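Note that one protein chain of the assembly has been removed; the remaining protein chains are unaltered in position.
All chains are identified by letter, namely A, B and C, in their written order; residue positions are counted from 1 within each chain.
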Amino acid sequence: MKKKILLLMGCALFFFLPFLSAQESAPAEFALHDTPNNAGEQVELTFRPLASPDEMPAFLLNISIGENPVRVRRLVNAGKLIILPLITRQAGVPVTVDVQGELPDGSLVDLGSVNVVSKGEWLNMNSMKAFILGLLFIGLIIFFVRGAKRGQELFIRKIPGLEAIDDALGRATEMGRPVFYIPGTSTMADVATLASLNILRPVARQVAKYETPFSVPVKDPIVVSVAQDVVKEAYMAAGRPDLYEDGIAYLASMGQFDYSGAVSGSMVREKPATVFLLGMFYAESLILAETANSVGAIQIAGTDASSQLPFFIAACDYTLIGEELYAASAYMSREPLLLGTLKAQDILKGILLVVFILAIILQLIGLDFFMESFLNPQW
Amino acid sequence: MMTKDKNVWYEKLLAIPKPVIYIIMFFVVALPVLFKMQVSTYVTDEVQRIYDHMEQLYQYNQENPDNKKAIFIAFDYDPATMAELDPMSFATLRHAFLRGIPVIAWSGLPTGVDLGEQDMHLIAKDYGAVYGKDYVFLGYGYPFVQAIIALATDVKTFFASDKAGNDTRDLPLLKNIYNFNRIGLVFSMSGTSYPESWVTYANGLYGKMVVTGSTAVSAAKYYPFLQTNQMVGLMGGLKGAAEYEQLVERLEKELNGSDVRAYLETLYDGKDLSQYNTAYYTPEFTPEEIQLSLARRNTARQGMAPQATAHFYVIILIIIGNIAYFARMRNNKR
Amino acid sequence: MKRQLPVIITFIFAVIGILLQISPIMQDRFIDPINSWIASISSFAVIIGLASLVRHHATKIRRRHKDQFFSFVTFTALVVMATVSIIGYYHPNSLWKGFADNLYRHIMVPLNATMFALLAFYISSAAYRAFRARTWLAGTLLVSGFIVMLGRVAFGPLMIFGEVTNWLMLIPNTAAMRGIMIGVGLGMVATAIKIMLGIERSYLGGGE
Partner (left out) sequence: MGMFLWMTIALFLTLAVFSFLFRDNVIYKFAEHLFVGTSVGYTIFVSYTNLFLPRVWNPFRRALGDGDVLLAVWLGLGIVVGFLYFSRFSQNWSWVSRYPISITVGYLTGYSIIPSLKARILSQLYGTVVDPAGDSLLNAEKIGTFFKHPTLHNFFFEAMAGPLLVFGVFVVIVYFFFSLKNNNPVVRFSRNPALIYLMVAFGASFGYTFMGRISLFIGRMNFIFHEWWPIFKNMVSG
């Protein structure tokens, strides 16, 4: 809508300019600003031609940035507002732009010059709202974790798919076939991987108790070492350190498709009864899920990658959708600290929903300020 | 729940073994590929417009042989979207080389630089186009906006050397054609949002006509630009590529005769081979290369048919599965 | 030393990460040095991964597993690929470089592409299995999947499916994915904060 108005205004200008120019108005408006919220690596030139293209077909900008030689840029007069970023690379660089207009006969007229010194900012105001929201979140989490530590009862609703875990493990034991646990194919810094490792702990404990063969093929080198620690600790906790070996969690390969090739290979050879696919997945999700299905395994999947969820939903027996994966990790560990953060998360979500609804209502009756000040990430 | 009779028709249909599904899938895709089945797609308006604009450019160049206009191609894609976008670049380059329209190009993505350069040499070889005279690949156009603005004055100041390391002032093509004044059409091939930036700058600032080649997924968002004429043409996905390919092939047959193989075999006979720098390509064809070159002429169209058959195959599978499922339900209720 | 110090280090580096995000000047000055640490750490991590892989296959060979021959294949391929590529890197005009290119183009690329292409088969068998109207929910999945598949190759009178596909992708798909994304975003930030505050320590592994 706004664009259209601008366009209309542009057209209007275009038609009325011949009359306006009789009053000797400037052929162009231009200004040079420091670009806000950066480290001073660029400044911006805003340029609006006012003369019609017939009178002044083009403009010449003589740009000098710091010590660099003057560069000449030719702008064809298209009658539109132009914002031109000029790279200074660092703060404290003086920038000068001399503007000349080119007349139809090719002669030049001086239109004046503008200058500015680039400067950097310590604070990026466009990140401030997110930062404040983050602080609020930290406060909520600390508050609820304290409450949880004091033994406050925190309710979490049942998550479908979690009850299936016990049955699936029991089934593997009955059939005497192994359990595969795939903690996603991403790195340690991915939240889904962390959530998956949290679920790996109770699963490994159960597996150790049942003495079921267990295998954790991993793709990322750092996740391997952490997974080994987690499995080892779980076997100790279950009182079966004798069953543990370092080879349970191993690096199957480091690339996307060689990993899925290797894992599907071992699935077909070892015929697991249960396969867990929890964590972050990319295109390989369906290769793993379908191979698991073809060897007759029960698949319990979960990921926060929305592009892979459809495949898990279609191919797997149970799927934890998005956030359910995180909630499951808190639910399974039953640790008050994790439950506390889940509660904090729900509260913040509630607050955001209320703000969201208020913003919609107020926006409808014409009060934009609420939405602009609370939801627009720009300052 | 009654006991299942494994021999009832619907039980059999409900449990089609996977290998059977796979084998049929294999044939459903392989046969159209093998028999070079081509869906002759009707040419949509937005692709026809690209072709027409190129032909207008050719007309203009015929009338102004000393003042030829070039086209500009931005290879803004990387190997991940190559399958869909390469056929478009091929068809565009073919059309340009067939009509002797000079081509200037760069890539806006660091991972697309090698790809774009290779594509250009590959197609240039089919028509004996000479690097530096008929086409130039500048390299990595970065920072994006600065690079576009450089095209408004003199691109040689921005690119002191091209991708291959030549001084841009030594390239004959860039002596005459170095800015937007002499560029007729701007192509942006991309799966990213780069075409929007091309519209903003090349069209918005300098009034250039922009043509976009995009992946099928992102094509939908460019239609608004077509309506406002900010883009004069659009190739979306394999289908768009196939349409343009079809138009260019018709033109090629018209100009070079219908026997493309013979044309390629004799292309370099009796030509002055000293003008070709073997660093870009060797001016002769091995039998393998002729094969590959022939196959490259209709990659997009040959992709279309198996694409459609595969979709219909799965749709039929789904229907069969559901019919069998309902038959079982009805039987169980009785 | 074993548990407390890593938690403190995590906190410090998390705060550094946040500061870099909110301050353009600090980002300009410090991001390269910090990233060089991350680069160094990740390049050494590759060696740890390599060790795990080697151990996995060495165990197979030592135990005279029936597949031990294939573990030799892996070892040979690994050593050849790494050495040839690195020699080719230092001598770009030698035969080694050509050999490395061929290894990449005619072994890595086709294997990668074909493994990826297996998805064409898996996606059809998954569709056959999952797209059945068992419950009304599965029915919704079926109907929308069916329409979109038709819409993608629609022509002539079926073009209506193309329209509907557009709408499905534009409205319900955007809405659901956005809802998931907002929830996941909150969960991600919550986990990040938990890690920063030392509440979540599973990334440190087990042990004391």
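Just so we're on the same page, a contact is a pair of C-beta atoms (placed from the backbone, for glycine too) under 8 Å apart; a residue touches a chain by one contact, two chains touch by 3 or more.
From a predicted model like this one, the values you see are computed outputs, not experimental measurements.
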Touching the missing chain are A, B, C
Which residue from B:A15, B:V33 or B:A279 sits in contact with the chain not drawn here?
-> B:V33
Which of A:E102, A:E233 or A:E323 touches the missing chain? It is A:E323
Considering the entire assembly, which residues of subunit B contact the chain that has been omitted?
-> 18-19, 22, 26, 29-30, 33-34, 83-84, 216-217, 238, 287-288, 291-292, 294-295, 299, 302-303, 306-307, 310-311, 314
Provide the residue numbers of subunit A that touch the chain removed from this figure.
-> 1-3, 127, 129-131, 133-134, 154-159, 188-189, 191, 222, 225-226, 252-255, 257-258, 261-262, 264-265, 268-269, 307, 309-311, 313-314, 321-324, 327, 342-343, 346, 349-350, 352-353, 355-357, 359-360, 363-364, 371, 375-377
If you put the missing chain back, which residues of subunit C would it touch?
-> 2, 5-7, 9-18, 20-22, 33-51, 53, 67, 70-71, 73-82, 85-86, 89, 102-111, 113-121, 123, 127, 131, 137-138, 140-149, 151-153, 163, 165, 167-186, 188-189, 191-193, 195-196, 203-205, 207
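The working rule: only the chains that are shown with their structure count from here on.
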Indicate which of the five shapes (line, ring, star, complete, other) describes how the chains touch one another.
-> complete
Of all chain pairs, the one with the highest number of C-beta contacts is A-C
Of all the other chains, whose mean CA position lies farthest from subunit C?
-> B
Distance between the CA centroids of subunit A and subunit C (whole Å) is 15
Centre distance in Å when subunit B and subunit C are each reduced to the mean of their C-alpha atoms = 28
Any idea how many Å lie between the Cα centroids of subunit A and subunit B?
-> 31
Quick one: which residues in subunit A touch 2 or more of the other chains?
-> none
Residues of subunit B touching 2+ other chains?
-> 18
The residues of subunit C that touch subunit B in their complex are 120-121, 124-125, 127-129, 131-134, 142, 145-146, 149-150, 152-153, 166
Per the touch rule above, subunit B residues touching subunit A in the complex are 18, 143, 145-146, 149, 152-153, 157, 180, 204-207
Subunit A - residues contacting subunit B, complex = 71-76, 78, 80, 82, 84-85, 87, 294
